[in-house]
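Below is one structure. I have some questions about it.
All protein chains of the complex are present and in place, except for one that has been dropped.
Chain naming follows the written order as A, B and C, and within any one chain the residues start at number 1.
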Amino acid sequence: MTAFTMAKALNAGLRRSLEADPKVLLAGEDIGRLGGVFRITEGLQEEFGTDRVVDSPLAESGIVGTAIGLALRGYRPVVEIQFEGFVFPAFDQIVSQLSRMFFRSHGRLPMPVVVRMPAGGGVGAIEHHSESPEAYFAHTPGLKVVTPSNPLDAYWMIQQSIASDDPVIFFEPKRRYHEKGEVDLVAPPLPLHRARVVKPGRDATLLTYGGQVRTCLEAAVAAAEEGKDLEVVDLRSLSPLDDATVLESVARTGRAVVVHEASRNAGLGAEIAARVQEGCFFSLHAPVLRVTGYDFPYPPSKLESEFLPDLDRILDAVDRTLAY
Amino acid sequence: MTAFTMAKALNAGLRRSLEADPKVLLAGEDIGRLGGVFRITEGLQEEFGTDRVVDSPLAESGIVGTAIGLALRGYRPVVEIQFEGFVFPAFDQIVSQLSRMFFRSHGRLPMPVVVRMPAGGGVGAIEHHSESPEAYFAHTPGLKVVTPSNPLDAYWMIQQSIASDDPVIFFEPKRRYHEKGEVDLVAPPLPLHRARVVKPGRDATLLTYGGQVRTCLEAAVAAAEEGKDLEVVDLRSLSPLDDATVLESVARTGRAVVVHEASRNAGLGAEIAARVQEGCFFSLHAPVLRVTGYDFPYPPSKLESEFLPDLDRILDAVDRTLAY
Amino acid sequence: MTPDTTEDEIVQLLTPAGERTANADFAFTGTDEDVAGYLRDMVLARRLDTEGTALQRKGELGLWCPLLGQEGAQVGSAAAVGPLDFVFPSYREHAVALKMGVDPLALLAPFRGTSMIDWDPRRLRFHLYSFVIGTQTLHAVGYAMGMQRDGVVGNPDPADNGATLVYFGDGATSQGDVNEAFVFAASYQAPVVFFCQNNQWAISEPIARQSRIPLYRRADGYGFPGVRVDGNDPLAVHAVTSWALERARSGKGPTFIEAFTYRMGAHTTSDDPTKYRLEAELAEWRAKDPIERTKAYLLDRGAIDQPFLDDLQAESDALAERMRTGCLTLPPPELPDMWSRAFAATPQYLATQRAAYVAYADSFLDAEVAG
Partner (left out) sequence: MTPDTTEDEIVQLLTPAGERTANADFAFTGTDEDVAGYLRDMVLARRLDTEGTALQRKGELGLWCPLLGQEGAQVGSAAAVGPLDFVFPSYREHAVALKMGVDPLALLAPFRGTSMIDWDPRRLRFHLYSFVIGTQTLHAVGYAMGMQRDGVVGNPDPADNGATLVYFGDGATSQGDVNEAFVFAASYQAPVVFFCQNNQWAISEPIARQSRIPLYRRADGYGFPGVRVDGNDPLAVHAVTSWALERARSGKGPTFIEAFTYRMGAHTTSDDPTKYRLEAELAEWRAKDPIERTKAYLLDRGAIDQPFLDDLQAESDALAERMRTGCLTLPPPELPDMWSRAFAATPQYLATQRAAYVAYADSFLDAEVAG
């Protein structure tokens, strides 16, 4: 057991993957000598050379498109998109090529490509640097979408994603990059696509992921002071969703609140609510509620504390479900 | 009243908008002399000239990006994306620029841009030509998303979209292009963002849009033969959704089935289900069910009749909700 | 508005009349037998193409993308592909596909809708067709970057080297992706040959909509060579492509080839070119037919004779016959297979969805049996 920040945990995970498999290769803007703007790849170019840790020209479609070509040649590229707001120039290569090559080729061409990017708000940034675009990718067949919420998961999930023969979109909650946590480098990790009950509870289930897991845990602590016992589920895998864990929890508590930073309309919370209302129809005491970003673009950063789900908004929603 | 195909109705609607406002301008690949691969713009270049009906170089990001610039200059561009599967190269310009310019500029820069594209399956096409990407756009704040299901709506909704000061993503259900319907060229149309109850019923509500409206109406006829009285709602506006019409209907019938062609996971059906279970919690006799495309890429066309919602699958879902 | 196309900019080694001409920079080094092989390949490709169009007309295919007129560009370039090279087609490269060993029936299947793309790209060294314009150029560059890392570039023995060859159209040059491919290829000096078939049209749009200057000059702006070659002259195409591939393999980086040719047919069987172009243009290009000039050349030299042509005719007929009968028996796809092909590791969610579908589908069987 070692205490790592999530940034260091990711760095260590990438290093292990690079060591373990010579076909693993990193590419992206500024990931070489600089080590990326968040220093996630710090020191890796020095250690593994410019052939395996590649500074890319400034073109995201090019980065993903060439990663596809490298995968066709037998490589396992891990590409970094510098900020989640800059993934859209690569959207066509991701949704029309990366996600479908396996299907298009009748299963002949696996695409072991990881597209990493920081995501989410809470760091006081300018426009395009606080987004939560996960629903776009979850809606795309052929992609797997995951996000760790803590250093332990970050360390293992990045390695599992790289080992995956399917393309994985890997979101890193940037506001948790510098929070520390214990990382067990030995004990076998949870499977990549399994959710985790991070706090058991009886009165209602908070379903969340990424940067909001910690917020929900804090909300659960606050709720406990008021005598409400909340369960918190860290989804970890956004596509596929781990239905079994989610439905089991909500069937038990009878109430669910989904929490995410992305805008609400057609966000991932909708999918979760739709599944829960179907899978737990007879056990639900209240509708599934959603606490999310609002349906306008990410606001100026002075407003982000009001825009993002926080303790008050989460507890307000819990109270509303309990009032049913 | 005249009988028009949807293709002709769109052509007539575009012509009226071009006549009504000299700032309206069409752009896209092959829309000029050829009149577009579906002939929606047939004859318009001849009538309005190459300055107002513009053949674009083969680059979708360029088409949308320059439309934004034209809008900044006071024009009202209506761009055609040749097939919905080719909208993704323009995704960045749509979700990071078009949808946000008004917000980014504190409301100073309206974006009266319409992005038209054929959508949906059922025409026996090769890959990329049968897609239903509406959820991506519905999830994007700042965009409005609509789709007509019949010639009358096509005629009016395209004009209303062009008149909108907000950007509109306009999906045209290509398999209905050649179906005829009555078009009243005079009577004032329904507001753009209003849903329509196309068939009233008491036992359950089918919520659908675009190419599936006709399929749902046929399912309702078949159900009637078995003594089941289905209501069919044509959503028309996919974002914003017309909550009032939807919730009123489901509150009355107590049962809802959402039908769309897009893959299920994080599709628009999820949002509708999430809203309905919240808005109609006490009136629902059964969970909201979804009949959708499956969660793999659009299959070879010989399989599309099995992939797409059809009478049997819709009626099966209705039976399942009725069995609750 | 037409890009200027001065004679001296274009590499030609065989005139439309079938006469050999010299070029200062490029020479054809093949034998008469090689040329006879090109003729065979071109004739078979044209026959495959005509049959594809015919099958679509009969309703057996949903669509067909004719290559009519582009046989010279495709066969000449494909003939330059070496044993370690890898080819990325667009969607009209049927002649290249044949040459790389794709079964004609596998070419038909996606257009019939019975399958996605059912050939083995790794074995054939021929990637899947790409229908989103220009996307494959980046795949070719990435693949070439992989070759660099695998040490199959710049070795002293040319036999140890490989490169990628990627096909795209004149319209595609306007796409951002294609220009990003140029940037990446130049930046990494990747072993890739960009082979643009300028067939003068992108559906209804003439080349002048995409570029006011000859396309091959696009490469200048990225710092690698661009060459315009007579695309209806398989000898010149072969010479230029061989040179460019060799350059790439030896580590000297990318090349852009503009094969100046003509799409003599419709864009696809859904298209009606009479809406946007003049018969006169077509007539002009018919006189430049790649097959006619090659045949004239070989006959003139006595390198082929009537029996050769008769055999070729028979071979073509057999190919067409095989397509006609084979098309009808292409195995129908099965929906349940689709769930298994979405991912290498199928998630539980999909397995459940598949099972529900199978149960649902079986309920009709049961009903039939019961009824």
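Keep this in mind: a contact is a pair of C-beta atoms (placed from the backbone, for glycine too) under 8 Å apart; a residue touches a chain by one contact, two chains touch by 3 or more.
Remember, it's a predicted structure, so these values are computed and weren't measured experimentally.
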From A:F48, A:W156, A:Y209 or A:F307, residue that would touch the chain that is not displayed: A:F307
Selected residue (touches chain absent from view) among C:E180, C:D233 or C:D289: C:E180
Among C:R125, C:R209 or C:R341, residue touching the chain not depicted: C:R209
Listed residues A:G13, A:G69 or A:G85, member touching the removed chain: A:G85
Contact set of chain A toward the excluded chain (per top definition): 29-30, 32-35, 37, 55-59, 61-62, 85-86, 88-89, 124-128, 264-265, 294-297, 299-304, 306-307, 312-313, 316
Residues in chain C touching the chain absent from view: 173-177, 179-180, 183, 186-187, 208-213, 217-223
Hidden partner chain, residues of chain B it touches: 25, 51, 56-57, 59, 61-62, 64-75, 77, 89, 92-93, 96-97, 101-110, 141-142, 144, 164-166, 193, 240-241, 243-244
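Following the convention adopted for this analysis, only the chains that are shown with their structure count from here on.
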Most remote chain, CA-based centroid, reference being chain A: C
Central chain (by mean CA position): B
Euclidean distance of C-alpha centroids - chain A vs chain C, Å: 40
Distance from the mean Cα position of chain C to that of chain B, given in whole angstrom: 36
Centre-of-Cα separation between chain B and chain A, whole angstrom: 30
For chain B, residues that touch 2 or more chains besides their own: 61, 85, 88-89, 127-128, 265, 295-297
For chain C, residues contacting two or more additional chains: 115-116, 132, 176-177, 338, 341-342, 349-350
